[in-house]
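Note that one protein chain of the assembly has been removed; the remaining protein chains are unaltered in position.
And then subunit A:
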Amino acid sequence: MYCGDETGSFVGDVGSHVARFGYGGDDAPRYVVSSRGVEASGKVLSSCYKSPVTEIRTVMQPPSMKDDAPLIDPVAYLSQGECVYDWDAYQSVWEQALERMMVRHATKHRSRPVSLKTKNTETKSEAMNDDSCTLDQPVVHPLLLVAPGCTDLASPSNQRKQIQQMTELCMETWQCPALFVAPTPMLAAFAMGRSTATVVDLGAGGCRVTPLVDGLVLKQAQRRNGRGGDWLDHVLWHAALSQQATLRPRYQIRQTTSSANNNSAFHRWAMQDLFQEFRTSEYTWPLSLTPPTNVPFSSPSLEDTTTPLGYQLPDGTTLNVSQDMCQVHELLFSDSTPFIESSSTMPPHATLSNAPLHQLLHESLSAVGDVPMRKELASQILLVGGMAGVSQLAPALSSRLRWPSAFTPKIHCSPYLEERTSAGWIGGSILTSLGSFQQLWLSQAEYEEYGSTLAVQRFP
């Protein structure tokens, strides 16, 4: 049965690495921007190829953006929960999206079509002419905000505060008619057409396993580790540093003095981007279906014996690519982590751990109190997130899940990369264009009557 009813909502998903925006009912986000580089003026940097004028701010402030050396302890990535840290940066990213998508200027379904050609000139002229009036205009679309959905039970009040902040921002600053805040795992499951599922979100900040029952997150059973894209990039960075003392990212190529600002957050962002590029290149191997005999980067002597390949860095120098660097994604499933002693800091909470992905899944389902439910959850494992595009990920994971046959795990994964990486946004787009969803919005009138406490109660 088709139960869709488009109401012209605007959906925004601000993650720790990438922010996605678009109108509800669309197949994919229209405006995708990094959430890492926000200048002091409020301008969001589209890339890290050019040095910014001022120091940048990031929305989530992951720990990987703080120190000056590569951060190779995965547990350290858990210290800061995946939640919005810099609210000004958060607002800046949203403002930029609202401006680029012309959410304030025109409603989506206005009869006057805005042609692509005149769009740029018009926006410029409008911005020049009535800048003051458009920026203060209220947003006429209902807004769906995608929350990170990190149920950090160690600080439940923090989550409540996040939702309250978002509500106040939307209702008071933007004066939108209606608002809804939904967690990423729930929306990702909706994007895959399921309401009961185990969502495995492989993001930049770490892997997160969240069981869902009828679209509701089981908070006690969520498990998270710090082995995400950022961590893998840092491991590669650390390995590359042992070869070459100076690594110059793109923005430093034209600069004559390279060591000007090497400890800045922007530099770290640029370095991560450099190694992310390598990690997503064809140099990395697909995941093996059987566990490899040794963990990558665990034995330095082996690294020397393998014949090296050459990878050209942006500044023209060649990096020797060892076998371990090609197999870097195996670290998702390895029992130990390289470069550090095993007796590192303990995760601060029961829902946080340092276990490899397949054990994380088992831990998560073991924490589901309703045991018969585990059967259904095991048969609906969804792979989403920015790292879900790693080749052979689904078969490699399923080969490592040796569960009893009553709980045969089944892994579902969209064949399209876009659907995997922005599953949260797509789910939001689907949710807001459902007819039966329209009763759930938190309206401006309700907000004025009850305040943001109603938001905390209503949003899942």
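As a working rule, contacts are C-beta pairs under 8 Å (C-beta built on N, C-alpha and C of every residue); 3 or more make two chains touch, one makes a residue touch a chain; residues count from 1.
Everything below uses one rule, namely that contacts and distances are computed from a predicted model.
Enquirer: Considering only the chain that is not displayed, what protein name does its UniProt record carry among "DNA methyltransferase 1-associated protein 1", "EF-hand calcium binding domain 2", "All trans-polyprenyl-diphosphate synthase PDSS1" or "Cornichon"?
Expert: Protein name of the absent chain (UniProt record): "DNA methyltransferase 1-associated protein 1".
Enquirer: Which listed residue, A:V213, A:L241 or A:L309, touches the chain dropped from view?
Expert: A:V213
Enquirer: If the hidden chain were put back, which of A:Y77, A:W441 or A:F459 would touch it?
Expert: A:W441
Enquirer: Tell me which of A:V33, A:M60 or A:V368 is the one touching the absent chain.
Expert: A:V368
Enquirer: For the chain that's not shown, point to the residue among A:P63, A:P177 or A:P286 touching it.
Expert: A:P177
Enquirer: Can you list, in ascending order, the subunit A residues touching the missing chain?
Expert: So the residues of subunit A touching the unseen chain are 3, 5-8, 107, 109, 142, 153, 156, 177-178, 213-214, 216, 218-221, 366, 368-374, 402-407, 435-436, 438-439, 441, 443-446, 449.
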